[in-house]
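This report concerns only the one structure given below.
Apart from one protein chain that is not included, each protein chain of the complex appears where it belongs.
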Amino acid sequence: MSILVHRVRSAGPLISRIVAALFGGYAVAALSSVAVLALPMSKPQAVLTGMLASFIIYAGAVIWVFAVRSATKAWVGLMIVAVLLLPAAWSVS
Amino acid sequence: MKTDQNPKPAGRGIRQSMSSLHTWAGLLLGWVLYSMFLTGTVSYFKDELSQWARPELPHLVQVPDPAAVAQRIANEFSRMDGGTSQWSMRVPDARNNSVYAFWRTSARTPGQRGFAEAHFDPATGEKVASRETLGGEFFYRYHFQFHYMPVVWGRWLAGIAAMFMLVAIISGVITHKKIFVDFFTFRWRKGQRSWLDAHNALSVFGLPFHAMITYSGLVTLMALYMPWGERAAFKTPAERAQLTAELSAFVPPGKPSGQKAPLAPVEDMVRQAQERWGQNNIGRVNVVHAGDAAARVTVVRGEPGRVSMSPQYMMFEGTTGKLLNVSESVGPAAETRGVFYALHLGRFSDTVTRWLYFLVSAMGTAMVGTGLVMWTVKRREKLPDPQRPYFGFRLVERMNIASIAGLSVAMTSFLWANRLLPSSLAGRANWEINVFFIVWALMLLHALLRPAKAAWVEQLGMASALLFLLPVLNALTTQRPLWHSLATGDWVFAGIDIMCWVLAALHAVLALRAARQKTGSRSTRKTSRRAPIAVAAGGGAE
Partner (left out) sequence: MIHAAVFSLCLAGFVALAFATRRQQREFLGGPLRSSVTYALRVIGTCALLAALGVLVTWQGWGLGLVMFSGHTTLTAGIVFCGLIVRSRKNVRAASR
């Protein structure tokens, strides 16, 4: 029983990182693709720029999540970026 | 799951975490990625394969004049039973000996898209009589939307696989710290090290291509994967049309006027485009509201010589042939997207460049293959009991065999089916595809039932035999045997026959190498295509 508990406990941070990478990363990329509309360029160009850049942002977020020292730090980092992008994204939607 | 990954002790290091990330990102969707890479590689010659798949259509010695062909097709559509108000044709070129066109049909049943498609003879304008087949288009479509599933699901799977690939590339670069010092390194003494060196070489030499092809692949379907900006910015169809105009030459037609008026000669409109862009630099001719006073004809520029797919077209008033506008530039972001799209498809290529695309893409395929095999090689050496490996190992080992060697057998079987299935068979094109998947499933079954080494050797051997015999089958079942193609300068047919033999030889070499591997803790399965490096490694690894 304690082995199982130990396993679940040590898998926890890994699963947390996987969730952060898969879903948190996508959310940050999606947010940035909306936030880019706040930049001073024509709407069609802004929309396309947002789409074009979204994949490297997503990939970068995934790398970040697995590179930092702890799962908690990974989530905090993503949250900070999301909070920074939120006002811009909110203002244009 | 590696539990030693968390919590991270201080000094675990970014290279180790990136190494684990690279392994998992590569392994989880590696088999999907291998099939995407291989079908994508082959798709650089999809037009040639499609020609091969329709041997009834004669080889075109000379590319016909696009203007004349466009007029013949236009006449054909105006004569068509029931008529059609909207059609689009692709002009034949050096790689396509027929005109592919689709048009709006009047019959609209629920679930039907209201469009029909066919191939037409450029000399007569009539529909061609040839066997019903997808030809090279099957591999192309499989590459980004697979099969037996709604198209959107397939594209999502392709996109997820591409993101895993992108993460694998980035983590691979971070973890390979001596990327330049080791540039020409190869160690052939240790089995696992040799696979690693082969994998590294294939990855590093092709790095610009692999990174470009992965990112550009995501860009081609970016509107599906990241629609949020578009949704937030555009609320009305008119606004959305602003965006579409930056991406596509298809201009949504306005309302028809209701007045009947014949279409002016399309030939003259195409000639104006030829003056502007070049005799053979025409891509498509699209017509909307044919037969109506509001008809519009769009002539779209061809692809050669231009590394961009952003729309360039001339729009004419259908009834008079008067030039209404020329659209030749789009905004910077749209042009960037156009460049990415063009880089992925490589349609601008001349023959040498197309072969370069094919060969480097094959290197990418081998990169994925060597990565997958390396996983089993590394772990086989650590197995406590080599005769009874754990479930994960057995799964990866068998899936490797079926998805790598088995895929070659399946793809060749598709071409065999093209030659063997009777023309009168209903749904013939779908049956060719079913044969592909049936054979692939049988290969999986074979891989599960046979010992691993035997499965590798037998499947590679099967692929080699099928490839070798395909030109023989072609000679027996069509009027286009190799000697005839060579005599008439038909390099499409001759090229494919010869490539079949080259690939047969490659698979034979791989099968022999796999057969020579000693079973046991140091055994390695030879799997990758186009990796003579690893062949050298395998031979010296004993």
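For reference, chains read A and B in written order, and residue numbers begin at 1 within each chain.
Just so we're on the same page, a residue touches a chain if its C-beta (ideal position, glycine included) is under 8 Å from a C-beta of that chain, and two chains touch if they have at least 3 such contacts.
The shown structure was predicted, so the numbers you read here are calculated from the model rather than taken from an experiment.
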Exercise for review: Could you tell me which shown chains are touched by the chain that is not displayed?
Suggested key: B
Review point. So which of B:Phe102, B:Trp156 or B:Phe348 would be touching the chain we can't see?
Key: B:Phe348
Check your understanding: Which of these touches the unseen chain: B:Ala232, B:Val360, B:Leu421 or B:Ala514?
Key -> B:Val360
Practice item. Specify the residue from the set B:Gly40, B:Gly206 or B:Gly369 that touches the hidden chain. Key: B:Gly206
Check your understanding: Among the options B:His59, B:Lys127, B:Arg240 or B:Arg306, which residue touches the chain absent from this view?
Key -> B:Arg306
Check your understanding: Hey, which subunit B residues sit against the chain that's not shown?
Key -> 183-186, 188, 201, 205-206, 208-209, 305-308, 339, 343, 348-349, 352-353, 356-357, 359-360, 363, 532-533, 536, 539-540
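Convention: only the chains that are shown with their structure count from here on.
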Review point. CA centre of subunit A versus CA centre of subunit B: separation in Å?
Key: 31
Check your understanding: Can you list the residues on subunit B that touch subunit A in the complex?
Key -> 1-3, 5-8, 10, 14, 17-18, 20-21, 163, 166-167, 170-171, 174, 215, 218-219, 222-223, 225-226, 228-230, 232-234, 239, 242-243, 246, 331-334, 336-337, 340
Check your understanding: If you look only at subunit A, which of its residues touch subunit B in the complex?
Key -> 7, 10-14, 17, 29-30, 33-34, 36-37, 41-52, 54-56, 58-60, 62-63, 66-67, 69-71, 89, 92-93
